[in-house]
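First the structure, which I've put down as structure tokens, then a few questions once you've had a look.
All protein chains but one are shown in place.
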Amino acid sequence: MVEMNLNRRQFLKLSGAAAATLAVVELGFNEKKAYAASKELKIAKATVTPTICCFCGVGCGILVHTKNNTVVYTEGDPDNPINEGKLCSKGTTIRQLYTSEKRVLKPRYRAPGSDKWVEKDWDWMLDTIAKRAKETRDKSFVEKENGMIVNKTEAIASLGGAALDNEECYLLAKMMRGLGVTYLEHQARI
Amino acid sequence: MTNHWNDLQYTDCALIIGGNPAENHPISFRWLTKAKEKGGKIVSVDPRFTRTSAMADHYAPLRSGTDIPFIGGMIKYAIENNLIHKEYVAKYTNASFIVKESYKFEDGLFTGYDEAKRAYDKTQWAWETTEDGKPVKDETLEHPRSVFQLMKKHYSRYDVDTVTSVTGTPKEDYLKVCEMFCSTGKVGKSGTIMYAMGATQHTVGTQNVRSYAMLQLLLGNIGLPGGGINAMRGESNVQGSTDFALLFDNLPGYLGMTKAIPEHATLKAHLEKETPKSGYWSNKPKFIVSLLKAWYGPNATADNEFGYQFLPKGNKNYSHINLFNAMYKGELEGAFLFGTNPVVGGPNAGKEKEALGNLKWMVAVDLWETESSAFWQKEAGSDPAKINTEVFLLPACSSYEKEGSVSNSSRWMQYRWQAIKPVGESKADLEIMHELMTKIKALYKNESTPAAKQVNAVHWNYGEGKEIDIDLVCKEINGYDVNTGKQINGFGNLKDDGSTCSGNWIYCGFYPEEGKNLAQRRDSKDTGMSMYLNWSFAWPMNRRIIYNRAAADPSGKPWSKEKAVIWWDAAQNKWAGYDVPDFVATKKPTDPGFTDPFIMIADGVAGLYAPTLNDGPFPEHYEPYESPIPNAFSSQEINPAITLFDGDFNKRGFKVDYPIVATTYRVSEHWQSGTMTRNQEWLSELVPYMYVEMSEELAKEKGINNKDEIIVSSARGEVKAYAMVTKRFKPHTVKGKKIHQIGMPWHFGYKGIATGDTANRLTPHIGDANTMIPEYKAFLCDVRRAD
Partner (left out) sequence: MATEYVKLVDVTKCDGCRACMVACKNWNDLPAEPEEFSGTVQSHKKTTADTWNVLQYIEHENGKGDLEYLFRHSSCFHCTDAACEKVCPENAISYSKFGTVVIDHDKCVGCGYCVQNCPFEVISLKEYKDKNGKEYKLSQKCTMCTDRLEEGLQPACVTTCHTNALEFGNKDEMLAKAEKRLSEIKGKFPNANIYNPKGVGGTHTIYVLTEKPSVYGLPENPKVPTSAVVWKDYAQPIGKMMIGATTMAVVGAFITNNIISKRIKGKEDGGEGHE
């Protein structure tokens, strides 16, 4: 569960606390009526979840507003001391990471020599990948070299990970070294 | 970063070199703007007038690949004008150490060079030692073989005229940089150096960064608020992914990878070879054994060297460039790509694309169809019928469709919660890895080959059923007592007897007790000097400024009131202050070893002289692999210790065909290989096209008008782009001659909403002598109109 300090405007809004407090934070007024009365504020009644920007290494806090199974708005997290609610253009738009029509929604497979993708289910994909990894590994595995135990395969490479979570990086390193992979690299090198 | 983003506001001068934070780390400017409001100054050094330069108080151009002359000249300036912080230098660096007589430097080469191997015998650079093996010192710094005197001599050659004739910096601009930044050597002042890939992506990248660090040490700027040496990291978790060792030569927590050398044949031999006698690394056995316990669990016992033999032992350099060379030669069969796109991001990317076609199978885990996962398509210029690679594209979900933590440049480990369920059938990478490893383990379950034994030994226990419990992963990373299951509250309590596990010792302490994952902390109260100690967790041990001991003098008193971080509080008999002390808080400054602030270095002091690097103990200027001029400092044209690759894979260009210096960079609106941003409409709209920036002078010479379509060519390939003719690029005057430089973003490829040619088709497969980071930032090219 998210443990947050509900001390800023967004959270007050969510919890239904007085809008007067919002006013103190941002503008110093709260006169409801007229212009927006006809339509509800887009982030009203949305669920707010704090996250950290997925782009550069500054680590800005972002609030993700979700409603009706989609992301309706993303903005800076005013509680995060690094950015205090501010963001650059990339951080501001992470909403479109979810809404982009370019997202891959199903696993895709390309057979040798083929000129197209075929959609497959997850189990088939992972079973097949596991089989390929095993075949290659078994074929290339070196147990000993010059009398020394080396337990490695130099036929499989793993690349990438600078945008993975720490927990994922940890498991990736553990998995790859557990398979005897020596070609373990990622973006920090390039 | 030794310091952190919020800390930038305390700087008196920020020297930004090899980085462009206004465009690539924009929020840093929130804090730099605050520094300016307090009277701080910003200096921008860059081949191109960037938005950082626009925000700076002073801008100085330099030709790509000339950081060492630039900084070397500043070192000379600081020493000669008596601007260094003498006591700091004498007490907190190895300036006083005496180097053996065998050390020499002549015409660009240090002693011990083997031309055939392109490598040095580093033993010739060693210290003179006392009988008990300690370095001999002369704290007066007068001894002719003291590091200080050798350094002074080394950089005496870096006089302003030679330097500026090489860097192309106008002399008065250069001197102003020297004056502004070296003023932070004064007690009570602090200056920061901020850099990014503009520093590292060179054949002398490591030495570039070292030269920055040396200058900072001379000015006494490390450990202080508003000081430090601050690498601005380009990805949200490249700090974490490095900490967790997704690099061939590391194990988590910067424990070196096991190698196929006799000294690594057994755990005992390995620990003997790799554990320094002094400094904090003397605890290394505790960290290694705890890691083995985390990885092999009950299969790691005292009897089997805690599973040490299960670790693979390589016998070569497996870094990115070598990896792709091997792939190109057909030595690899399979590859996993987790959110990475080498067909756009890799050096000599056209060839890296071809290399992928030599794989038997490839797994790409990504949110998008990238240029790499689709390398076999016609759009990529490939003939699908001729490519036999089997490709698996697994849809990953985005960062807020799952939960987990990331570590920013400041080493702050911040948790991200799940905001929404993954779109479509996409999944968290964590789940994908878990399911895959579970399936692989199942395939080996009943086998007993050596290959099977290794896999079967891996302790993979993250919850019942198909779903992975991330909390169990977090607890294992932190570490616990394997007998009681109790979390360990800090790496000081890790053991080398197999009673504790810890997946990454530097993170030990972030999950000190049940139900308390400190990465999730959200108390945003400023606990003093903008340290925010109760917001998230910073490794190591929630320390916000590394080497903060150096902010106090040897007696434990802050060098100045303005820049106080921690101090010895005699009344309480412990260290007090705003930050977590960088050592045991109750150790008196007079306790042996506790005047030494650089606890991770065996000698306890910082290294102005580094006898461990592959290309010399002092940074020395060599021209880039592809350079338009001969080296003015010696007859060694290029770094003598870099690995040269020959053959078709990596053609080298020369100035006769390619007279123009080129560099690559990023823009605010796109990110890395562009997959995350070129697939978003709002960002694609802001920077929709591939372009090349060039000076008005060059455009005129080449008959190019602004907005023309042009071709940029290098020895590796050609790219088409729009010309952006700008006043922000000016030709460099190098040794009296005009040298042109151009620059271009490297984000583009043929997939996504915003498409364009890939700049990295131009860049060479050549790496730094220590890290093998490719030289993206200085290569030769030519330009012409497309029509």
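Just so it is clear, A and B label the chains in written order, and each chain counts residues from 1 on its own.
Keep this in mind: contacts are C-beta pairs under 8 Å (C-beta built on N, C-alpha and C of every residue); 3 or more make two chains touch, one makes a residue touch a chain.
Note that the structure is predicted; figures quoted are calculated from it, not measured.
Of the listed residues A:74, A:153, A:166 or A:182, the one in contact with the hidden chain in the full complex is A:74.
Between the chain not shown and the residues B:725, B:762 or B:781, the one that touches is B:725.
Of the options B:51, B:475 or B:652, the residue whose C-beta touches the omitted chain is B:51. Interface residues of subunit B facing the missing partner chain: 22-23, 26-27, 29-30, 33, 49, 51-55, 667-669, 681-689, 691, 706-707, 722-728, 754. Residues touching the missing chain, restricted to subunit A, are 9, 13, 19, 22-23, 25-37, 39, 41-42, 73-76, 83, 85-89, 91-93, 95 (touch as defined at the top).
One rule holds for everything that comes next: only the chains that are shown with their structure count from here on.
Between the CA-based centres of subunit A and subunit B the separation comes to 22 Å, rounded to the whole angstrom. Contacts from subunit A toward subunit B in the complex involve residues 2-5, 47, 49-62, 64, 66, 69-71, 79-84, 86-91, 93-94, 96-98, 100, 102-115, 117, 122, 125-134, 136-141, 143, 145-146, 148-190.
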